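All protein chains of the complex are present and in place, except for one that has been dropped.
Letters are used for the chains, namely A and B, taken in the order the chains are written, and counting of residues starts over at 1 for each.
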Amino acid sequence: MYRNSFIVHGKLALPYQYFAGRLGSKFIKTLEKEHKIIGTRCKKCNTVYVPPRSICDRCFLDIKDNLEEVSKEGTVLSYTVVNSYEDHYPERPPFILGLIKLDKADTPFVHIIKNVPINKMKSNIRVRAIFSNTPTDTILNISHFEPVDYSVFEVGYTYEELEIGMSASFTKTITETDVYLFAGISGDFNPMHVNEEYSKKGIFGKRVAHGVVPQSLIAPVLGTKLPGLGTVAIEINTRFRRPTYFGDTITAIATVKEKIEEKKWVKMALKFINQKGEIIADGEAIVMPPKG
Amino acid sequence: MRDRKREVAIVGVGQTKYSSHREDVNQPEMISEAIFEALEQTSLTMDDIDCIVHGNMELFEMIYQPDLWHTIGTGASGKECLRLTTGGTTGATLVCAADALVASGMHDIVMAIGFEKLQEGHTTGGITNMADPLWGRKLQSGALVGITATQMIEEFGEERAKKASIDYRIIMDMHAMKNPKAHRRLGLNFDMAEDLMNNSPQLVGELRMIHMCSQSDGACVVILASEDKAKEICDRPAWILDHVTVHREEHMGTLFGFKKEKLTHRHAAEVLFKRNNINDPVNEFDVFEMYDPSSWWGVDWLREFLLFDGDEHLKLVENREILIDGKFPVNPSGGVIASNPIGATAMVRFAEAALQIMGKAGEHQVKKEVNKALASGFGGTFWTVLGILTADKPER
Partner (left out) sequence: MEKIGICAFSQTSVESDKWYQRFQEMAFEVVKDLLEQTSLDFSDSGIEMTISVSDDVFDARTISDNAMTDVLGAHYRCEEKVAQEGLQAIYYACSVINSGIADVVMVVGHCKESQAKSRNMVTHMAFDPFYARPVGLDFQIAAALQAQTFLDRANIGEDELAQIVVRARERGSKNVLYPNLTPVSVEEVIASKYLAKPIRELHAYPVSDGAVGFILASEKKAKEICKDPVWVTGVGCSMDTYFPGNGDLINLGSLKKAVSRTLDRANTSLDSIDIYEFSDQYAYQLPLYLTNLGFCNLEDVSSFIKNGGLDEKNINLSGGMLIGAPLILGGLFRVVEAIKQLKGISENQIQDPKTAIVQSSMGPAAQFNSAVVLSRDN
């Protein structure tokens, strides 16, 4: 492509040494020695600048002596997942940079966020500074930030992420203990559930589980799998089809059936089958998926 | 001469102390020192400033578009801003631009900021990157060009030329000793001339270490105001009568003196003096703040700026007429040899000339009343900005 055309390679590799100034040096040293984060307050507009500034550029006042400590925890106002490589990046992509505003500070700064699943990262999470063990003479005396509470990432599918046909299930064997515990919880000591001799004369010929015991297995499906954590159930309707005997293994299945655009709710088809593949119940539920 | 929409005056000046050691502040912090001084001198607040004009050499500190970061220290947030760079002349260019911004009626009060923090970078390396990567980068070695010394020695004899350049150097230091802002204040006197001119380390031929300008950190701020506002802000503002900018094409022949083409200094003076009916510059100007990167150039360039042909420039030096209390005071501030924060240096010339007119130069105030001052900037490959300031509001 470069026919008849010289290219002279050059590199601007000049040495530079930048001075952080007394205030900046104090900030950086305090990070290193005391693991504390300090800012400066403008007493006129009350802004607390972190990293500290000598001058409030809104009021144009010298504020360098008004130092105060701010929190090591803060909120991520925005973030990016850096995906392309540049020599000046502190990490190999992909990595997360967040715009972080610490508690008690008014101005945010950008720093590295680690220990977050890349595809789960989002704004407004709470993070905490993790200090570096090796001094750097820069803000990297804070090595990075980490989430304060990891549970925020364990959310289920949002309305947008759910697609019709998506399905999830949970399987459990229903034991005598389950039935007796439920009898205790509900007060339903109907002899068809707890009296074997009585039940022999009934239509099922032996004891059966309470109808809602196998059906309750849909709760872990909707609440922890599909849509998953953060889901609120609005309505559940089921129809009993067959009895569940002690020792039967029941699978509860939920499938996305319809997306209700105006409410951002989802209608799920429910199905309960036993180890023989017989349907013991079916129905549907309306749920509000998590917002992300 | 041309009509202007309205007149403009320098009403305030602020400068940091010039120094090679400013580890105590970062760039915006250093700039703010000069701004606080200018605001205090004028009793203005940042709210009164309509526009900020900013400039320096990007590669000297390797900050891309540094006005963005510097906003922290310049107070530019929310204001109009213009950024210009023209090499060593930058500081003077900023004054010219601020002049235009006010004269046009676009703004009433404009603050021009020139700065450099040379300690943070590598100046000679930075200047070498000025040369063409294809043709010149391996040839040019910084700004250390000793050709002028050789030429002056050829023309005026070794003894006279060397004596003039060292006397010039000593006079600049005597001035710098009166200026607390000056960077290099060595306490030189005329008795040391013989020793200095023979024993100072040689750089290129007779260009010796002692002849050269310093490398300084520092910032200079000049506040310009419209004719309505100037008198309110300053009792005796320094009015901008006129200025001219003259560049010259780069080629190795002129740069290394193989071919002696007319210096832009002379061309600028011819244009400016003709436009403003200046016929006898030595008698018409009360002070000259000249961008003098070395004492050889200082002497030689007096000849160019004052449009001399013979040895009148040497006589001005030999007769000590360029001393602060002489007939034609040159650089009462100590000049560039004493302080050289490159992006600010040319602005300092205009600022110091303005202080002389305002009567606010302090210990280095010229004794006689200063009514008309000349100021020059130098940069690039022999580029010149030359301006005239007056105590009287210009009549056009």
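Please note the rule applied: a residue touches a chain if its C-beta (ideal position, glycine included) is under 8 Å from a C-beta of that chain, and two chains touch if they have at least 3 such contacts.
Predicted model only: the values in this text are computed from it and were never measured.
K.L.:
Among B:Q41, B:T93, B:S165 or B:S376, which one is in touch with the chain left out?
P.N.:
B:T93
K.L.:
With the missing chain put back, one of A:R41, A:H111, A:H193 or A:K271 would touch it. Which one?
P.N.:
A:H111
K.L.:
Among A:S71, A:S123, A:T171 or A:Q275, which one is in touch with the chain left out?
P.N.:
A:S123
K.L.:
Looking at the whole complex, which of A:R22, A:H35, A:R58 or A:K257 touches the chain that is not displayed?
P.N.:
A:R58
K.L.:
On chain A, what residues meet the omitted chain?
P.N.:
Residues in contact with the chain left out: 1-2, 5, 7, 10, 12, 16, 18, 20, 24, 28, 49, 51, 57-58, 77-84, 86-91, 97, 99, 101, 106-112, 123, 136, 138-140.
K.L.:
Go through chain B and note every residue touching the omitted chain.
P.N.:
2-5, 26, 52, 55, 57-60, 62-69, 71-72, 76-87, 93, 96-97, 99-106, 126-127, 129-130, 132-134, 244-250, 262, 264, 267, 379-381, 383
Everything that follows uses one rule, which is that only the chains that are shown with their structure count from here on.
K.L.:
Where the centres are mean C-alpha positions, what is the separation of chain A from chain B, in Å?
P.N.:
Each chain's C-alpha centroid was found; their separation is 61 Å.
K.L.:
Tell me, which parts of chain A touch chain B in their complex?
P.N.:
Residues of chain A touching chain B: 6, 8, 10, 12, 14-24, 53-55, 57-58, 60, 62.
K.L.:
Quick check: in the complex, which residue numbers of chain B touch chain A?
P.N.:
22-26, 28-29, 32, 35-36, 39, 45-46, 59, 61-62, 71-77, 117, 119-122, 125-126, 129, 133-134, 137
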